[in-house]
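Worksheet: one structure, shown below.
Note that this is a trimmed complex: some chains were dropped, and none of the rest were shifted.
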Amino acid sequence: MDIVVENIYLLVIVTLISVLQNAFFANKVEQECKAPNAHNTSAFERVSCANRNCMDVYPTFLAVMWCAGLCLNQAPAAFAGIIYIVVRHKYFVGYMGQTSQSTPGFLFGKRILSFLFLMCVVGIFNYLLVRYYGSNYREYVDIITKASSALLLLP
Amino acid sequence: MDIVVENIYLLVIVTLISVLQNAFFANKVEQECKAPNAHNTSAFERVSCANRNCMDVYPTFLAVMWCAGLCLNQAPAAFAGIIYIVVRHKYFVGYMGQTSQSTPGFLFGKRILSFLFLMCVVGIFNYLLVRYYGSNYREYVDIITKASSALLLLP
């Protein structure tokens, strides 16, 4: 059992942080919902909309992060997950502060999700290469992945 | 392959039950949606809102339950999952029966999700202790977890 945990513990930690963030978002909605005269104000609508946009993408994010972590390497996947959580926090706060005319778009964190998606593709491709040709580039791939994950820090 | 199934089969069973419940919720929405003059009545709005609130939390619930089951022990995690399903059913039924002025809050099952979250944290913490210090408290942790999961039955 500990062999399993060894390969996923970073992913579990990032998942737990994202769950905490979900709870924070849901609490914000609950708070606005219970405020007097809340249902008519735009504050409730904005926070509810921001929460729904975040929740819509959440299963996709979890799926891509776990697949990337299982297929290739958990460290860069967890790192990208952390950055995604930061970006999502900025998006949520930005959504609440804006007037409804200038809301940020529906999508966010495209670069990070693309990076995780690419990690999955590389991992699957590497597995198929090993299986059918016997050539193993995993070491090089790991180094390249870890180095390129630092690029996500660029604004 | 059976070694894998051995460690997750209780979690799979709970997941299947929750999927059945999702199908029940979706059927209720479908039913109200197709009822004559449905789109204007508050019944459709209520059932649709209850369904959406449940679905918003569903990925979070699945993620926490599976992490808790994988990191620590599947039996208490599956037990907490069953209780969560019961609580969700009560929430859904309660939402449909209420007038819109007195809907139950946006959140539900906080105690159970917190318990599962705590299980994950304890599991990760135990793994790190084993890895860096070599001390293994898993047996004690398992006993404590199983005992404390009974506390979830308290109303």
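Points worth noting:
Letters are used for the chains, namely A and B, taken in the order the chains are written, and counting of residues starts over at 1 for each.
What we mean here is this: a contact is a pair of C-beta atoms (placed from the backbone, for glycine too) under 8 Å apart; a residue touches a chain by one contact, two chains touch by 3 or more.
Predicted, not measured: the structure shown is a model, and the values here were computed from it.
Of the identical protein chains in this complex, 2 are displayed in place, while the full assembly in this structure file contains 3 copies of the same sequence.
The rule is short, and it goes like this: only the chains that are shown with their structure count from here on.
Superposing the C-alpha atoms of chain A onto chain B requires a rotation of 120 degrees, rounded to the nearest 5.
Inter-chain centre distance (chain A to chain B, centres taken as mean C-alpha positions): 21 Å. The touching residues of chain B, when paired with chain A in their complex, are 7, 56-57, 59-60, 63-64, 67, 70-71, 105-107, 113, 117, 120-121, 123-124, 127-128, 130-131. Only residues 1-2, 4-6, 8-9, 12-13, 15-16, 18-20, 22-23, 26-27, 29-30, 33-34, 51-52, 55, 58-59, 62 of chain A touch chain B when the two sit together in their complex.
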